[in-house]
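Next up is a structure, given as structure tokens.
Every protein chain of the complex appears in place save one, which is left out.
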Amino acid sequence: MSQWVDQIFVLFKNWLVGYLPAGWQGAAGVILCVIAIIAVYPTLFAIAVLLERKGLGRMQNRYGPNRVGPFGLLQPVADGIKALTKEDVVPLRADRVVHFLAPIVLVVAVFMLYAVLPMGRHMVLVNLDAGLLFFFAMGASTELAVFMAGWSSRNKYSLLGAMRAIAQMISYELVLLLSTVVIVMISGSLSLVTIVDAQNHYTGIFPHWYVFTPWGLAGFLVFVIASTAETNRSPFDLPEGESEIVAGYFTEYSGFKFALFFLGEYVEMLAIAGLGVTLFLGGWTAPLSVLTWVPSWLWFFAKIMAWICFFIWLRGTLPRLRQDQLMNFAWKFVLPFTLLNLLVAAIWRFMGGGWLRWVVCSTMVVAAYVGMGRIEMFKRRIGPRTYRYAEE
Amino acid sequence: MTGFATPLAGYLLVAALLFAIGLAGALTRRNAILVLIGIELMLNAANLNLIAFWRYGPNPQALTGFMFAIFSIAVAAAEAAVGLGLVISIYRHTHTTDLDQMNRMKG
Partner (left out) sequence: MGVIFYLLAALTLAGGLAAVLLKNTVHCALALTVAFAGLALLFLRLDAQFAGFAQILVYVGAVAILVVFAILLTRGSETPTEGVFSRSWFVGLVIAAAVFAALGAAIVESAPALPGETAAPSVTVLGIGDALVTRYVLPLEIVALLFTAAIIGAVIVAMREKERAK
């Protein structure tokens, strides 16, 4: 029974495709999967936006949207109708062709990301041998859309936002890529399906997720930081800092095109969360061996939504960084730490089994973190943190 | 399709045409950055040749042409970074990227 529920979507697809002549079945299956992806992720986007508005509202002691439908649950629908019916304003001096193409390039590139993500057991559009490389190649293409949007608007805030966004995305893309290399080193594959399968074992009731190893934990933390920056989320939301440069690169977009940018941003966030879940948190595998009866796709989407909630929490908590702090953090702290982490993963790989590698690798990760923090403190002549209270 | 005798000839012709376009761009444009764009096109045309020869060559399992292309992509990235860095530092000196005006050896 549980097996049947687990594979319900695959069985449904096979049943539908079965009515077609044999020559068409492959193509029809792919088209069905694409339709499913295009239907599911915008729905998740609507849920994520509602969660974000409600959650942020609660964190700031207000209600959030509560007028449309019960508890404001239909707010995304209202937003969608509003975006569709609004006038599409294009600035007079804007480069019309590029201005029109930018949101399309973004949305297409972002939806391509899902082609290689395994969303459940046997639920992946294409199991590419170089899946991780494909994901990063498509992710890199979004930078170009950001530049096109910012440059074609002929607006200094747009251009500044685009320059900030690209500088930030390039810096953190490097970190993001390097933080996933440890996974490739240990699992020996770039295929995301193989990486999930390698994590699908249990010791007792606990899973073999990569986050539960010294190098995996370090890589995971770096990945979380870099993914926050890569999706321009707070505290790394300088490219669209409302208080400084209006809305960054999509200032001059309105109506449906603005909605496309908004969609693209959230769908990319979901995709990067999906990649993080796949690489470090076991993808669709259950967190405890006693819970394997729950359908695999449910675990995948639950983990993604948990990740999104974490992002919302971060946004409600942390203040925005300054541009130089952002760059210094990426190049002088996170990047060297990630490179050291590669060394740790290599040592882990060649020390074989046993408890010794746990001790050695944990020590190395902690020493790298503490040492680099101390060096930075020494260079800036910062002492230990001090507190001053009003009563004194 | 009748057009070329073999698929390899088609790819080689495309690569040759792209190379010629890149060469023409590099030789005729005024802007230094566009000259670099022309050079990039030429490098890419060479990559296409390497991959095509690897694919239709006698021993594709040896990966020779493929590896050549991978290394060429890597080197071209470094080349673009250094070339554009030079263009920017020249621009800081002379406040122009127009190659016709860069005719002095003295900085």
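We just call them A and B in the order they show up, numbering each chain from 1.
Here is the rule we go by: contacts are C-beta pairs under 8 Å (C-beta built on N, C-alpha and C of every residue); 3 or more make two chains touch, one makes a residue touch a chain.
Remember, predicted model here, so these are calculated numbers, not experimental data.
Colleague: So which of the visible chains would the left-out chain be touching?
Modeller: Across the whole assembly, the hidden chain touches A, B.
Colleague: For the chain not shown, which residue from A:136, A:202 or A:369 touches it across the whole complex?
Modeller: Reading the full complex, the residue touching the unseen chain is A:136.
Colleague: So that we can see where the missing chain sits, which residues of subunit B does it touch?
Modeller: The missing chain touches subunit B at positions 1, 3-14, 16-31, 33-34, 36-38, 40-41, 44, 47-48, 51-52, 54-58, 60-61, 63, 66-67, 69-71, 73-78, 80-82, 84-85, 87-89, 91-92, 97-100.
Colleague: Suppose we count only contacts with the excluded chain; which residues of subunit A make the list?
Modeller: 98, 128-130, 133-134, 136-141, 143-144, 147-148, 151, 159, 163, 166, 170, 173, 188-191
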